[in-house]
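For this view, one protein chain was removed and the others were kept in their places.
Order as written gives the chain letters A and B; numbering starts at 1 within each chain.
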Amino acid sequence: MAKNVLMPQMGYDMDAGTLLRWLKSPGDEVERGEPIAEIETDKVNIEIEAFDSGVLAKTLIGEGDTVPVGEIIAIIGDPGEEIEDVPEAETVSSNGAETTEEAEVQPAEAPPTGQAEDEEAESATQPKPRDEPQPSIMETPSGDRIRASPLVRRLAEEHSIDLAQVDGSGPHGRIVKRDIQPYVDGEIEVPTRRVEEQAPAEAPAEEERVVSEAPAQPTARPSAEPQELSRIRQTIGRRMQQSFRDAPHIFITMSIDMGKAMDLRRQINAELDEPESEITVNDLVIKAAAIALRKYPVMNSAFVDEKREIHDRIDVNFAVAIEDGLISPFIADTDHKTLGEIARATKDMAKRAREGGLKPEEYAGGTFTISNLGMFGVDHFTAVINPPQAAILAVGAAKMTPVWNADAEDFEPRFMMQVTLAADHRVTDGAESARFLQHLKGLLENPMRMIAG
Amino acid sequence: MASTLADLKSLEEDQLQRIDEDGIREITYRQALQEALTEEMTRDDNVLLMGEDIGAYGGSYVVTRGFQEEWGRERVIDTPISELGMVGVATGAAMAGVRPVMELMTINFALLAIDQIVNHAAKISYMFGGQFNAPLVVRTASGWGQLSATHSQTFEGWFAHIPGLRVVMPSTPLDAKGFLKSAIRGQDPVLFIEHSLIYRNRGPVPEEEYTLPLEGSEVRREGKDVTLISWSRGAILALGAAEELEEEHGISCEVIDMRVLRPLDTETVIESVKKTNRAVVVEESWRTMGLGAEIAARIQEDAFDWLDAPVGRVGALEVPMPYARNLERLVIPGKDEVIEAVRQALA
Partner (left out) sequence: MATSATSDVGLLEQMDTDQLLDFYRQMYLIRRFEERAAEQYAYGKIGGFLHLYIGEEAVAVGAIAAMTERDHLFTHYRDHGYALAIGADPGEAMAELFGKETGTTKGRGGSMHMVHPERNFWGGYAIVGGHIPLATGAGLAIKHKKEDAVSVAIFGDGSTNSGAFHESANMASLWKLPVVFLCENNLYGMGTAVEYASAVPEMSTKAKGHGIETETVDGQDVLAMYDAMQRAIKYCKDGNGPFFLEAMTYRFRGHSMADPESYRDRQEIDHYRERDPISIFKDQLLGAEKASNDDFEQIDNEVEETVEQAVQFADESDFPDPATIYDWIYYSEGEVGKEPPRG
């Protein structure tokens, strides 16, 4: 009875073989186990054997032909047996993989040792009918992406809150649970996409909003095309707008005699070898403010959700002017830092701020801000509170100024510096702010008290 | 890793039992292990202890001190320094009906035996179609202490990667005793990882006999602001950080001790994260490709819509452990790093 010789699988990774040469010719007798051909796989050349004894009746492929595993390459018959035409492509079934008709008909495309076709996997790749595209609630009207935590996204979906109108207080302006909670709790009316845009309770998260009002007629021609605001300008604008609009600012100015502080600074700096530790006036102010904040913790608080949250830690921010904006890194645990540590930190962070090398965790946060424009010769200015902080200190230049000495009944030259505290009236009052400034003044006018701790 | 003189001296003191306020006695982690081994050896003659220097020397962490005198060399077997061979011998012995408890001095040496643990012990049940099993226990210790690069590693994640193994890493004396007894009585290969720095920790352990199932994590402290997830000494570290965060910063941390690293129960973690919306994973291993990464991944898989911040991770610096004390301290995370990570998660 005729037996087919198939292109054998000779190794688990073989799917086709090339016939190099026939070792037997049609008419030759073959014995079981006898090599009848040499084949080549992608790895080796190897002899293949007859699994049945008989006469090699026909060879069906020529030397050099490459055929898939399982294809009939020869027929072994009994001596004298008449061999009919090749039966319909008989090929192997597999060792646990598919037995689909496709594989039998087209073994080349579906090697018999291939993995089972996974119907689920296949259906998973089918394109699924999609719903009509809907504007995502996670985008601003202009289509930009909003940074919001997954939790916030879910809550926004559930409560139909337009996140474009929620301000993010998390890192990188991410909207986090505490930002959206008042809307979820119904404390603030839910801003939905369709709501009239004028005067929303909250500013948009990141991007410029489309303003519905008609623009005022220009009275002069602009000198150039209107400029797109940089991202940082947008952020500053939004935050300052929110602060100046929502937080009732109290401004209190005080003059401080910086004479002893300047002397101390000179003395310390004279002892130093390395310039990176040199102390500036601003470092002294930062140190003094940190100590004063410990005594007046309300100044070190935040106004959040109609509540006052007093921080345990004192992390003083200091504003650094950078290209087209400003950034306020903070010194962690400022009150626990020595003057030298503060000096090194401010120098390092200011330098990196200008180079764009600050890490987010170095400026996202902080509990009280100091802005110093003394280097520009500014005598006095007021600053806008950095929300959600409670206060900001604006520091002018220390300048030689005539000061009336009542004892001597004469004017004396003094290094005077004006500082102006802006405080959130929702959190504190003028008297408390003044006491804070008094304490600050006392420290700077008797700087040994700062060093003595 | 050999025990220091100070350790040995303190042993005497450790042997004293203390009674806590509720009248439950407190014993050390080491005593809990000793009790588990003693009780199981008494219960079953087929329980054998094997390992390097567990006999006359008493074990490198002195867990088996006095055992050879008590039970003899036939049941407390000092092995040659042949980690691969001895874990294989324990596996074969377990297949043939005894209950070996193999001590590998430290988990660093488990690398010599990894073929036997991974390619043999872990495969016996599955590869042979569930027809027989290899119920051995491999006890070993993680930890450090100025032992430098090759003796200070934490490889639990490597083994927790392997289907077929059970990997437990208890942090309390109560768990240590209950888990060890269950491991010895169980039907599967168990890698039981101790920690060299917590052998002297005390905790309540009841007088009466008990076992604990080798599964499930445990909430060690309830909280509402953030979930801290760790295991072994890391869980103790996380508890300390949680205390400080509560007292000094008013931050309320929920602390989960994973306890069993394979099969890994993340249900408790997911439940907690759904409550707190924030999570920080604390581990003493390198973070890259580690167990903490797996837990963080599962949190985002199963609790994505409850997350209010990225999952924070605290781990060792990615360097071979240096010898110098100050450098070593930099590598292993401490309370400050955990606190900082929590504050970042809450930013």
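Assume a contact is a pair of C-beta atoms (placed from the backbone, for glycine too) under 8 Å apart; a residue touches a chain by one contact, two chains touch by 3 or more.
Everything numeric here is computed off the predicted structure, so don't read it as measured data.
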item	value
Candidates B:49, B:76 or B:89 - the one touching the absent chain	B:89
Footprint left on subunit A by the chain that the document does not show	6, 8-12, 14, 32-33, 41, 43-46, 48-49, 51, 69-70, 92-96, 112-113
Chain not shown, touching residues in subunit B	46, 48, 74, 77, 79-80, 82, 84-98, 100, 115-116, 119-120, 125-133, 135, 160, 163-164, 166, 186-188, 213-215, 262-264
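Heads up, the rule we're going with is that only the chains that are shown with their structure count from here on.
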item	value
Inter-centroid spacing, subunit B versus subunit A (mean Cα positions, whole Å)	34
Subunit A-touching residues of subunit B, taken from the complex the two chains share	248-250, 277, 304-309, 344, 347
Residue numbers on subunit A that touch subunit B, as the complex places them	149-154, 170-171, 174, 176-177, 312-313, 361, 364-365
